[in-house]
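Shown next, in structure tokens, is the structure this report addresses.
All protein chains but one are shown at their positions in the complex.
For reference, chains read A, B and C in written order, and residue numbers begin at 1 within each chain.
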Amino acid sequence: MPTKTYCWAIIDAMREEMARDDRVFLIGEDVAVAGGAFGASRGLLDAFGPMRVRDTPISEEIIVGLGVGAAMAGRRPIVEIMFIDFLGLCLDQIANQAAKTHYIYDGMFKMPLVIRMSSAVEMGIGPHHSQAWEAIVAHIPGLKVVMPSTPRDAKGLLKSAIRDDNPVIFIEHIAMHRIKEEIEDDEDFLIPIGKADVKRQGTDVTVVASGLMVARALAAAERLAVDGISVEVIDPRTISPLDFDTITASVSKTSRCLVVSSSHKNFGFGSEVAAEIGERAFFDLDQPVRRLSPPFTPAPFGRQFDQFLNPDTDAIVAAVRDLMA
Amino acid sequence: MPTKTYCWAIIDAMREEMARDDRVFLIGEDVAVAGGAFGASRGLLDAFGPMRVRDTPISEEIIVGLGVGAAMAGRRPIVEIMFIDFLGLCLDQIANQAAKTHYIYDGMFKMPLVIRMSSAVEMGIGPHHSQAWEAIVAHIPGLKVVMPSTPRDAKGLLKSAIRDDNPVIFIEHIAMHRIKEEIEDDEDFLIPIGKADVKRQGTDVTVVASGLMVARALAAAERLAVDGISVEVIDPRTISPLDFDTITASVSKTSRCLVVSSSHKNFGFGSEVAAEIGERAFFDLDQPVRRLSPPFTPAPFGRQFDQFLNPDTDAIVAAVRDLMA
Amino acid sequence: MTQDPITLYRSMLLIRECEAQLNDLFAKNVFPGYIHSYLGQEACAVGVCSGLNDTDYVVSNHRGRGHYLAKGMALKPMMAEMLGKATGICGGRGGEMHAADPALGILGGNGIVGAGMPIGAGAALAAQMDGLGAVSVVFFGEGASNNGAFGETLNVAAAWKLPLIMVCENNLYAEMTPFVQTVGQPDVAARATGYGVASEIVDGNDVLAVRAAAGRAVDRARAGDGPTLLELKTYRWGGHFEGDPRKYRTRNEEAEWKARCPVARFRRHLLAEVGVEEDRLVTLEAAVAAEVAEAVTFALDSPLPAPETALLKVFA
Partner (left out) sequence: MTQDPITLYRSMLLIRECEAQLNDLFAKNVFPGYIHSYLGQEACAVGVCSGLNDTDYVVSNHRGRGHYLAKGMALKPMMAEMLGKATGICGGRGGEMHAADPALGILGGNGIVGAGMPIGAGAALAAQMDGLGAVSVVFFGEGASNNGAFGETLNVAAAWKLPLIMVCENNLYAEMTPFVQTVGQPDVAARATGYGVASEIVDGNDVLAVRAAAGRAVDRARAGDGPTLLELKTYRWGGHFEGDPRKYRTRNEEAEWKARCPVARFRRHLLAEVGVEEDRLVTLEAAVAAEVAEAVTFALDSPLPAPETALLKVFA
């Protein structure tokens, strides 16, 4: 199996799906000639030409709206919003239009729209380029929200997203762009949306971790294993709809659960998991579900703040130990 | 004490605060000559003139942005966004600008901005005029989010919001506009932001209910009292920051908690309360915290759907009985 | 698609009659929710849509019945949709602000002012990619032209030479606020030039003038020469919605505009210039009234959708 970076996994997914289905196209700021602000669409303009790979003006509302309208007219658009922090400029098209079109019109239109948004949490770029906003879109019915944590997951999920007849918010973390992994060389390699992945099996504690936090949870599990604490790490991969069956089964086994996320605890991912698991597995739990998240502040400029604010492996280890105490 | 409607309570709050402090002004669509799309600014143009009460174009982004800039330049703006469903057009100014300005600039600017947004949940107006989006803004650090459920609360909270040096999202429910209540005739009558209100004392179950749901929770409590079930009803009044001390104290006493909200369960108000209370009062709980919310669908047109989708008194009664079983 | 004058007149009548009957239902308190009446603007929808094919797209707004009917939406399911009935074209879940028919290129209405413009541009982009000469038309009010989406749409459409026709129905008011009080320059069309978009200002109460201007825009779009902004000067006879007491304007102003009634004006034209016999029109008028009455009865007699259907179709 060839080894690919997270960034090339994304490019490959788009290239394969564009080759497979000529209704698929890509638009966004700097996606064509420059090959993507972060290089995540290199080669696509050459491969598919300017009709299907286009640079847009800095007009986030219409970037998404173009996708909505083109999808209603039978295309399968991929639109890129450079940073998820720009959500506030296009949320109407996402939440009121893309998410509701199939529903309002009683199923007369499909909405096969993929909205790729980069996350730059913990890259020190400052308050407008550091936000984990998956919880906002996950609160909107009619959207699927996907957040891959490895190159293989990125490829398989993006291909599924492009083939999905519903709007999918696809959150790419640019800090992971250079991570490498072996990926099946199969043009029909797909990872299902809505299915969590047990990234490590364990018996004592369930750690639910998403995005950047998955690798840290796995590192923490390694360290805790040395002390005989067996950690099961679950990566939901899809933030909405969340695969609570897999998580509940794990927690019923381990009786303890920690949720680790880059999104704020308040009204965030951790609360959603804690509430639902607290309900589904209440009588199996030995301890309350704990949440580990950055404190409820904006993200100032600079790595030293990012590192201080965001959960790291040490913090996960400590939180798991606390749960075991 | 004079009796006032919810709508006039809002008008009175603005009029008193505008009279008290000439830095306060009001802008929004139809707020001036028409006195508000729902009549909630009647008389203010006459009282304060066109410099301080202005009709804006249909430009939600700049409506909020005008407030942000004017606040940075020393004013205390009240801006009105007609329906909270239009949040997607102005979220950037709310979440990236208003919420973060004090923080980013190290406290050099205050942000005494009130953003009034009407909620029309359960009024049958259809998918673009029916959404309970308090959870979205409550996920953003730097914002306060207030949601009054009675005329007196509306007045006291709005006055506090206008006097607050931080951005406050003030969510008014137009279905409550005609409700009447006695309100203190005192120009310094304030209700503190961030403090929950125990609307009814009880010993068996805590029902946390917000907005429209408060009255239903109280009605449910009446009915349950007949059967000897004593329900404590807590209205958080402020959605962010949430007053978990009050809620925890209640749950520690009752050992059971139900959260009732117009916002979707998924990543919503119910999850936030359930997660935090699940954590704070875990060992006091006899049952998991339960959440009652509309199912995870858009809101179609028409009252019959709204009534079907949203929790009513019967549903609250049933959920409380379940918790007591 | 050429249409004979009688067909144009019929289309305007249909809208006129629908609006009248819906207002009547409202007065009788049997209409659920708001009615955003299209009375007075009939020439806009008909003038524009009469030059379109079924493969062309139309994106509507909150004041959409005129657009739906002019683009050919079947009367009964449309009427039932307005009443939120199960027999409605969206099963009653769209309601007064939302109806669509993909087979006719009708891509829905909207509850969000301005949101249709980016969507219309998206349909135009799809049409451009298809390369079959289809065009996309987006209808919006002059109030919507103050929303950010307007500038973004003009610009993208110009940059990409999209086959997009932006039709601004300038009826002078946005809700209760006169347009002139919210702008520095009262012609919406004047904004097009700066973005490199062609534009025309047209008497929106003259169906033939609208039709001619729309025809030029459609030709330009089909030829690959890019977008056009049409500003149709018109007037909504009713309030923003039915029941609006219309304190922001005078009854006198309303009377003046009613004197410029687009339907009556075209009727006079048919009689005087085209030489149609009045009998023929009277027959037609009766037929349309009957057809609409039948649709209203159909809609009223139709059941509400079962509430549980609200749980369906969140996803495809």
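Please note the rule applied: a contact is a pair of C-beta atoms (placed from the backbone, for glycine too) under 8 Å apart; a residue touches a chain by one contact, two chains touch by 3 or more.
Please read these numbers as outputs of a predicted model, since none were measured by experiment.
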List the shown chains that the missing chain touches in the full complex.
A, B, C
Looking beyond the chains shown, say which of B:5, B:41, B:97 or B:310 touches the absent one.
B:97
Across A:5, A:59 or A:293, the one contacting the chain not displayed is A:59
Among C:150, C:173 or C:315, single out the residue that touches the unshown chain.
C:150
For subunit B, which residues reach the chain that was dropped from this view?
25, 51-52, 54, 56-57, 59, 61-62, 64-75, 77, 92-93, 96-97, 101-111, 141-142, 144, 165-166
Interface with the undisplayed chain - residues on subunit C:
146-152, 154-155, 157-159, 161, 181-185, 190-197, 226
For subunit A, which residues lie in contact with the unshown chain of the complex?
29-30, 33-34, 37, 55-62, 85-86, 88-89, 124-129, 295-305, 307-309
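The definition used in the following text is that only the chains that are shown with their structure count from here on.
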Report the inter-centroid distance (CA atoms only) between subunit A and subunit C in whole Å.
40
Indicate the whole-number Å distance between the mean C-alpha point of subunit A and the mean C-alpha point of subunit B.
30
Send over the residues of subunit C in touch with two or more other chains.
93-94, 98, 110-112, 148, 314
Which positions in subunit A touch two or more other chains at once?
61, 92-93, 96, 103-104, 141-142
